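On to chain A.
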Amino acid sequence: MPTLETELYRGGRFVADDAVYVADGDALPANALAIVSKKRYLAERIALDARAGRLGLVLETADTLDGLEGALDRFATVVLRFARYADGRPYSLAHRLRHRLGYRGELRAAGDVLQDQIVFMLRGGFDALEIAHAGTRAALRANRIVVVPTRGSAPAAQILDAAE
Partner candidate 1 sequence: MYRYDQFDRSFVAARVAEFRDQVARRLSGELTEDQFKPLRLMNGVYLQLHAYMLRIAIPYGVLSSRQLRKLAHIGRVYDRSSGHFTTRQNLQFNWVRLADIPDILAELAEVEMHAIQTSGNCIRNVTADHFAGAAADETVDPRPYAELLRQWSSLHPEFTFLPRKFKLAVTGAAVDRAAIQVHDIGLEVKRNERGEIGFAVYVGGGQGRTPMIAKKLRDFLPERDLLAYCEAILRVYNLEGRRDNKYKARIKILVHEKGLEEIAASVEAEFAAQPVATAALGEAEIARIAAYFAPPRFAALPARSAVLEDAQTEDAALCRFVSRNVSAHKAPGYGVVTVSLKPIGGIPGDATSDQMDALADIAERWSFDELRVSHAQNIVLPHVRLDDLPQVHAALAAAGLATPNDGLVTDIIACPGLDYCALANARSIPVAQEISQRFADLDRQNAIGELKLKISGCINACGHHHVGHIGILGVDRQGEEFYQITLGGAEGADCAIGELVGPGFAADKITDAVETLVETYLKLRRDPGERFLDAYRRVGLGPFQEALYADA
Partner candidate 2 sequence: MAARKIKFDWVAATANDLKGGEAVFRRADGSWTRTVAEAELVPGGEAGAALLARAQADHAANRVVEPVLIAVDPATRRPLSLRERIRADGPTV
């Protein structure tokens, strides 16, 4: 769950974020980006798709993409949560979202998002990072992230500025 300490990093800087994680069963806020679970989305898909406000989807680390084919255009953001940074399943979910399901919207990393992994995330198709870790936010602000170049990816200088 996002806390007051969580900030959103996108396009090379920290940006304002009005995302609200809505627990299953709670009412959706009218004037914010409402993020729902996959379970809730699939259960209430018709009503949620018909709703006027901005909608986001959060996938837990162990979730699959089954059932989401053709649904992704509806979302202003898809959040992939890293339960632990060492559990790399969200990277492959991100690849499938981008390349198998053709999702082009914002892909947000949340959860265990840390200084030493965010370059992998930005290279792996994420373009927004929800960061709780104070040291990581400080390192980004101080431009202290070392970017090791990899073959075929964006130049090192651009990677932190990744935008969709």
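The rule we apply is simple: a residue touches a chain if its C-beta (ideal position, glycine included) is under 8 Å from a C-beta of that chain, and two chains touch if they have at least 3 such contacts; residues count from 1.
The set was built so that all candidates are chains of the complex that A comes from, given by their letters.
Please read these numbers as outputs of a predicted model, since none were measured by experiment.
All listed chains 1 or 2 share the complex with chain A, though the touching one is 1.
Residues 64, 85-89, 91-96, 99-100, 114, 116-117, 119-121, 123-124, 135, 144, 146-151, 153, 156 of chain A are the ones that touch candidate 1 when the two sit in their complex.
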